[in-house]
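One chain of protein is taken out of this complex; the other chains stay put.
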Amino acid sequence: MFFASDNGSGVAPEIMAAILRANEGYTRSYGADAIMDRVRTLIRQTFEAPDAAVYLVATGSAANALSIALYAQPWTAVFCHEDAHAALDECGGPEFYSGAKLVLVPGPHGKMTPENLIQALGKVGESGVHGVQRGMLSLTNVTEAGTVYTPAEIATLTSLAMAKDLPCHLDGARLANALVATGATPAEMTWKAGIDIVSLGGTKNGCMGVEAVVIFDPAKAWEFELRRKRGGHLFSKHRFLSAQMEAYLTGNLWLRLAGQSNAMGRRVADGLASIPGITFLHPADANILFLQWPAGTHARAEAKAAIYYRFPAPAGREAARLVASWCTTAQEVDDLLSALRQDSLLAFELSDVLHGDQRTAPNP
Amino acid sequence: MFFASDNGSGVAPEIMAAILRANEGYTRSYGADAIMDRVRTLIRQTFEAPDAAVYLVATGSAANALSIALYAQPWTAVFCHEDAHAALDECGGPEFYSGAKLVLVPGPHGKMTPENLIQALGKVGESGVHGVQRGMLSLTNVTEAGTVYTPAEIATLTSLAMAKDLPCHLDGARLANALVATGATPAEMTWKAGIDIVSLGGTKNGCMGVEAVVIFDPAKAWEFELRRKRGGHLFSKHRFLSAQMEAYLTGNLWLRLAGQSNAMGRRVADGLASIPGITFLHPADANILFLQWPAGTHARAEAKAAIYYRFPAPAGREAARLVASWCTTAQEVDDLLSALRQDSLLAFELSDVLHGDQRTAPNP
Amino acid sequence: MFFASDNGSGVAPEIMAAILRANEGYTRSYGADAIMDRVRTLIRQTFEAPDAAVYLVATGSAANALSIALYAQPWTAVFCHEDAHAALDECGGPEFYSGAKLVLVPGPHGKMTPENLIQALGKVGESGVHGVQRGMLSLTNVTEAGTVYTPAEIATLTSLAMAKDLPCHLDGARLANALVATGATPAEMTWKAGIDIVSLGGTKNGCMGVEAVVIFDPAKAWEFELRRKRGGHLFSKHRFLSAQMEAYLTGNLWLRLAGQSNAMGRRVADGLASIPGITFLHPADANILFLQWPAGTHARAEAKAAIYYRFPAPAGREAARLVASWCTTAQEVDDLLSALRQDSLLAFELSDVLHGDQRTAPNP
Partner (left out) sequence: MFFASDNGSGVAPEIMAAILRANEGYTRSYGADAIMDRVRTLIRQTFEAPDAAVYLVATGSAANALSIALYAQPWTAVFCHEDAHAALDECGGPEFYSGAKLVLVPGPHGKMTPENLIQALGKVGESGVHGVQRGMLSLTNVTEAGTVYTPAEIATLTSLAMAKDLPCHLDGARLANALVATGATPAEMTWKAGIDIVSLGGTKNGCMGVEAVVIFDPAKAWEFELRRKRGGHLFSKHRFLSAQMEAYLTGNLWLRLAGQSNAMGRRVADGLASIPGITFLHPADANILFLQWPAGTHARAEAKAAIYYRFPAPAGREAARLVASWCTTAQEVDDLLSALRQDSLLAFELSDVLHGDQRTAPNP
């Protein structure tokens, strides 16, 4: 039972088949392949954005860093959630590429609140030349806490940014999961909600290694190309990125794959919700769950070969992150639940309830 | 007939098979996959360097930029040939990653001469704090001109650098071709010749997109990891890089693939040598040929669907770069030669000989 | 009455005299002047640090940015107080020079608490290659809130950093004021308390524009010189920086000047303490006071030509920062107090007391 990360899963069969198909004959390199022409059209259609500039890179960190560098001047602040991947998990890549400063906005469950964004916006750029200026907003959906912004929530935040003339980036490493969770269309979740540039993830959701950057205003397209090249992110045998992305979007494969991981996330959440002693640290909106459970569970889960991330927890408790993937099966979920249920039942102590851990109820 | 670049070819069957094999089950991500352990061992064995640190990235530009950044401080000069890929074809990536300045060393046929390197070394770092300091040497083999340094030639250049305490980088985007061309072992061409860090190319020679960085002194390994991550070049589904590199090196596949492209380059060169009016601009040491031929040849070659790069040439002449690939066939070469021979014979004009183009005889 | 900033004051007569004296004949440029030799000796003696490397620049932002860049690698975090000048008032200069990320540590009254530093240290560098690494600690004394760390407080914080092998920087833009406030020696406040590198301010305290960087371990001296030059901070007519610093330190002029500004700060604080309705937002340890007073005071103070910074305050209140300088006179203080006292008495409302503004008592 592997629930460590959706990065640990492999490549979906449709996508691997596309890679194999792409491996025929000679093609033009560096993004001039014919498949990329089709990808550009597909993404424009998918996002209802006929003018969008579309580029592919191989990692989400590259997509984020290049997107942020495109819109944030070196003397500006990028407002992002304090737990954002760009802030915590890219080793300073966004700063390296942009020269800008990340200003961390807090908020429960991985989501920036409008109040907190207002406060952060109000603290930056008010001291003339002495401080950095307001630069851009970067949101993440699905968030690092596994929660999901609705389009309306995103629009509220981007409208605050736009009131200060700030462009808005969406880190959509798990955008498909967010779309499935909300039922929103790609357009509704992005440009219709005020987003200017999207990191559209493929890797975590069944691709081998491809992310698209979708820039709704193509004025900066050429600058993006230069930044991508300069960063070492322009692939010579680019057709193999194109092929992945084409297959990923064709026939809504991306949404089907995300549907499976979300459903399996839900299956885990539903199963766990009935087990006393388990606390949901964040609402389980998509395929990622953050939990606390009684001490001792880790050891027993490990004995059953369950693999997942562990975090520090208060005394007597243990914390875990469980991630379902496009290829997670109901059987794997049930095996996990079975292991945890048995243990939890045994380990459950009334004091957990009496002491009232602040429990976040899983989503319905 | 595709002779535009070895980047236009696809993935060798053995390597694609390895990618397919790697696509089984869950694995640890970000380079902690079991295949990478084997790759590390393979590369250490291949280079007779049991302590070497080994990392994978997906592009040659990333390998070069990260390698240079690892050894060149921002206030130093990187000495490279004026036609080096790092200098001309990476859009300033090495400077972006390192902050260093590239100092261009001239030399015929893409090769730095010891005299020119001595002169460049003597001009830098002699004005105290006012100028940048000497930083490192970066050589390329196979060169951008398609020529090949012997290990002895490399050792001569690195010894000049080492006399100034400079580390030495080898851009081996086509290292396999250089090894095949010279018969040298990987160790002879690199650390035994004074090289400290190698960009070991896979992409152009039958991989999908993978390059290894081999650091003979592992002291800087952790810094390399951080720089790679920060640059957005650490793959989450890293196993697919590992799988390529494992297959590439296993059973000397990389040398067999390069043997084919070199042989096809030789076949083109031999065929062209017998055609009057064709000038070799550089010795054809490996799989890349630079030629001049009579005006009008481009049009006729295009009519026969021959694809290659064109360059400006003197009046009455045309210039071309032809690159053979791991998958170039003898039939493709013969078709190309047939087209060019027929045309050349017709187009040849005595004046070409009388006016004495400076012809570089192809290598025997 | 000018209490806007110690930056608004001019040059102390002793220092101007030294500048005039330095303007004789020809000298070697770029720091090779004979005065600089004496400055080096003076600073080494003053800090009881015979091996220290000593350099001069003209601005505090340059001193901070270069100091931080010298010790923080681009992939690391610099821990500083959330109100640090380096964090808020240098427009991202430390990040520009170092490439590092500033991690903001909170704490009341401009001072980092050990608990908060422990927490910040614990949150960084614990996710392997994914996050930035712990880089260095940067403290400020006098703090931006006008408070002063004792040597023991500094030693407590640096010992936490040293436990993680982190070097420690002290932004001493107002170091003289901190020394006067605590009675500590320069050595006690710096290297004896675990500081590795100091920005030693002169400009705010009676110089025209000079700051020294004191590096206790000279191993990085040459790198500092290169960074300074590269940043455009190496003065050609360096003797005029040297002359300022020589006069500044000679005969403890720097401590006398800071003694005057601290005494005038104290005189303001003492005078204000007896006025009802005035709240001290921070302890007034040195020459900077942060206050709240009843609404309407600004207008009346302005009518009396009192100049100082204003900040947002709760309804019915106004906030001010008052800074005394090396040249502030008792008469200026008394004029200020007179204006404020008269107004305050009239404006004072009992409710201010009853509603219990969180008042910080001024230091005794």
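When the chains are written out, they are named A, B and C in that same order, and each has its own residue count from 1.
Convention: a residue touches a chain if its C-beta (ideal position, glycine included) is under 8 Å from a C-beta of that chain, and two chains touch if they have at least 3 such contacts.
Quick caveat: nothing in here was measured; it's all calculated off a predicted structure.
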Chains still shown that are in contact with the chain withheld from the display
A, B, C
Could you tell me which of A:Phe3, A:Trp75 or A:Phe235 touches the chain that is not displayed?
A:Trp75
Residue in contact with the excluded chain [from B:Phe47, B:Phe96 or B:Trp254]:
B:Phe96
Among A:Asn7, A:Thr46 or A:Gln133, which residue is in contact with the omitted chain in the full complex?
A:Gln133
Among C:Pro50, C:Gly183, C:Gly232 or C:Pro312, which residue is in touch with the absent chain?
C:Gly232
Name, in rising order, the residues on chain A that touch the hidden chain in the full complex.
30, 73-75, 129-130, 133, 223, 225-230, 234
Taking the full complex into account, what residues of chain C touch the chain not shown?
2, 4-5, 7-11, 16, 19-20, 22-30, 57-66, 90-93, 96-97, 203-204, 208-209, 226, 229-237, 240, 307, 325
With the missing chain put back, which residues of chain B would touch it? List them for me.
74-75, 88-92, 95-96, 99-102, 127, 129-132
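By definition in this document, only the chains that are shown with their structure count from here on.
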By that same contact rule, can you tell me which chains touch chain A and chain B alike?
C
Would you mind checking which pair of chains has the most C-beta pairs in contact?
A-B
Per-chain Cα mean versus the mean over all protein Cα atoms: which chain has them closest together?
A
Counting shared numbers against all numbers at the contact of chain A and chain C, is it over half, same, or under half, different?
same
Between copies chain B and chain C, what's the superposition rotation on C-alpha atoms, in steps of 5 degrees?
180
Whole-Å distance, chain B centre to chain C centre, using C-alpha means?
53
Approximate Å spacing (C-alpha centroids) for the pair chain A, chain C:
42
Which parts of chain C, given as residue numbers and ranges, touch two or more other chains?
74-75, 129-130
